[in-house]
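Taking it in order: structure first as structure tokens, then the write-up.
Moving on, here comes subunit A:
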Amino acid sequence: MSNKNSQIAGLSRRNFLKIFAAGAAGTVGSIALGPLAGITGAQEPGTLRVAWLTPATLDPRSASGDSEIALLNAVYDYLINTDSASNLVPALASSWEVSEDGLTYTLQIREDATFHDGSALTVDDVLWTINWHIEAEGTVAGLLSSATFEAGEGNTLVITLAETNPDFLFNLTDNKLVILKSGAEAIGEEFNGTGAFVLEEYLPGSRATFTANESYWDGAPSISRLEFIFFDDQQAGIAAIQGGSADVILRLDNASFLGFSGDTNFTATDIPTSGHHLVRIRADIEPGNDVRVRQAFKLATDRQAIWERIQLGFGAVGKDSPIGPAFGAYFIDDVAVPPRDAAAAAILLEEAGYPDGLDMTLHVPNSGNFPDLAATLAAQWEEAGIRVEIQLEDENAYYAEDWLTTTLGVTGWGARPFPQFYFDVAYESGSVWNESHYSNDRVDELIAIARTSVDQEERTAAYREIQQIMLDEGPIIVPYFFAQFMVTGAGVEGLELQPFAGRTRFNTAVVS
Partner candidate 1 sequence: MNNLQTTSGRQIKAMLKFFRDLMSQPLSAIGTVIVLFFLFLAIFGTQLAPYPNPNDQSHDVRLEPTINITKLQLGDYPFGTDRLGRDVFSRVILGTSSIFRTAGLGTLIAVIFGTILGLFMGYSGGLIDEILGRIIDAMLALPALLLALVLIGIVQNLDFEPGTWQSSLGDNAVLLVIAILYVPIVARVVRSTTLDIKTREFVEAAIIRGENASYIMFREILPSVIPSLVVEASLRFSYAIFLVASLGFLGFGASPTSPDWGYMVNDNRGGFYALTPWALEYPAMAIALLVIGVNLMSDGIKRIVQKGD
Partner candidate 2 sequence: MQDKEKNLLLEVDALNISYKIKGDWIRAVSDFCMELKPGQIYGLVGESGSGKSTIAQALMRYLSANGRIDHGSILNFMGDDLTYANPAQMRSLWTQKIKFVPQNAGAALNPSMKIGKQMTEIVKHALNINGKEAQKLVIEMFNKVQLVDPEKVYERYPHELSGGMQQRVVIAMALITDPELLIMDEPTTGLDVTTEAVILDLVRNLIAERDTGVVYITHNLGVVAQLCERVLVLYAGEVMEDAAVNQLFSQAFHPYTIGLLNSIPRPGITKRDSLLQSIQGSPPSLRERKDACVFVDRCPFVIDKCHDIKPGLEKIADNRLVRCHRWEEIEAGELSFKTEEALTINHELNEQSETIMRVDEIAKHFPVQRSIQNALSGKEPPPIRAVDGINLSIRQGHTLGLVGESGSGKTTLSRVIIGLQERTSGKIELLGMDIRNTVRERSPDVLAKIQMVFQNPQNSLNPYLSVRQTIRRPLMKLRGLSRQEADREVLELLQAVNLRREYAARYPGELSGGEKQRVVIARAFASDPDLIICDEPVSALDVSVQSAVLNLLARLQDENGTSYLFISHDLAVVGYLADYLAVMYLGQLFEVGSAKELFNPPYHPYTEALVSAIPVASPEVRENRILLEGTVPSAQNVPSGCRFHTRCPRKIGAICEDEAPPWLGDGEGHFIRCHIPLDELRELQNPLTTETDSA
């Protein structure tokens, strides 16, 4: 990658600024005036300013974007958190035990957490919150409805499962499952949580300001004030960091991040995630129902090249399944992906009955890296006789329903702390988000094993076999896993970047 960078070598800070300012200024409507007005641009000691995109909703039942979760994460707490290596980290649940049969979980709710209104956290609050979600019948309900929840002795939460689920505790880390005070009202407008920060003021579309919760159970934050500054688009946020009117930005595009990487005035951090982009073909109808066709697509693709061009070397190369290096031992690191061979792909197509190749439409959501990914795929496939016409779709419209029905499409999947989720929702026969309409009996078997087995070895073996099958003949190509980015200005330390940016905790930040 470095010799590619040398082509843009010599990009001193001045040059970078010059080009950057031109680029930023040239962006249509990029500078949102609201948050910048009144901000002098100077950093006040003890205050951390974070740039986010404008949140849409702060209701925990529907909040999903980075900024939305970030705000909830600041004023509330979860039962359990995850770290960047996908390990479980105690939060409001200070410890837990699993019964031998794996069907009963007992979580100790900590005694020293208090809500901002002064009242103490009890297991009743936890139960109330869980019920609230189950009644809302949203995604959280789907995760929890297979279990029963009861208060146990001594402020414990007892959870009983119908069948074993080695990943069950990960469900409790779901972004939406912030713990509310029982009987809370005006949820999403008033924020009475146990979190490290107290919401001082929320100006929709402009900013949110917080003061430190001095009596936070994990210790008072090192910063006295936290500010979220909302921008309408990423470029504006980047410009703010550049100009010094914000200290932190989490989530940038690879190109901008690359620019910051070379700049000594900023700290650029990236961590690998399990989030990935894939291109899938429907395995139930022509032409994808013929395994040779699917293999032809795979053979025509050079994942390494795609990763280098699109992700600029950040993140990791994929192997056609949702499991990547972020999942550690589960990943088939040792298995080699067949190198790209367009000629062989063409032959396969001919055998499958397509001597003239294929003409298809590739549906692509119109955001982020997807168009570039589509263009590169199209370029690579053309040589093998696969000619695709790229149809850009509005992202919202695409994910409303088209993504599940198109024959050939590109989809983005967000990071999850455990891989079972992907298989359960997308690769098991008949699963709700099985966009490729894939149905493989052996894979179904393996998914079922992995779902309930508490035997780590057994699990690992199952996952590895699934990956091999999917690499050989599955309906998806996963060229890469993307990285999560964070850029902080001078003097900011102590932040631990999370795969889901909104889960990054600011109580550990230090501003000097």
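Candidate entries met the following condition: all candidates are chains of the complex that A comes from, given by their letters.
Here is the rule we use: a contact is a pair of C-beta atoms (placed from the backbone, for glycine too) under 8 Å apart; a residue touches a chain by one contact, two chains touch by 3 or more; residues count from 1.
What you are looking at is a predicted structure, and each value in this text was computed from that prediction instead of being measured.
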{"item": "Touch assignment for subunit A within the complex, options 1 or 2", "value": "1"}
{"item": "Interface residues, subunit A side, partner candidate 1 - complex", "value": "4, 7-8, 16, 19-20, 22-24, 26-27, 234-235, 238, 252-259, 309, 364, 366, 371-372, 374-376, 378-380, 382, 389-392"}
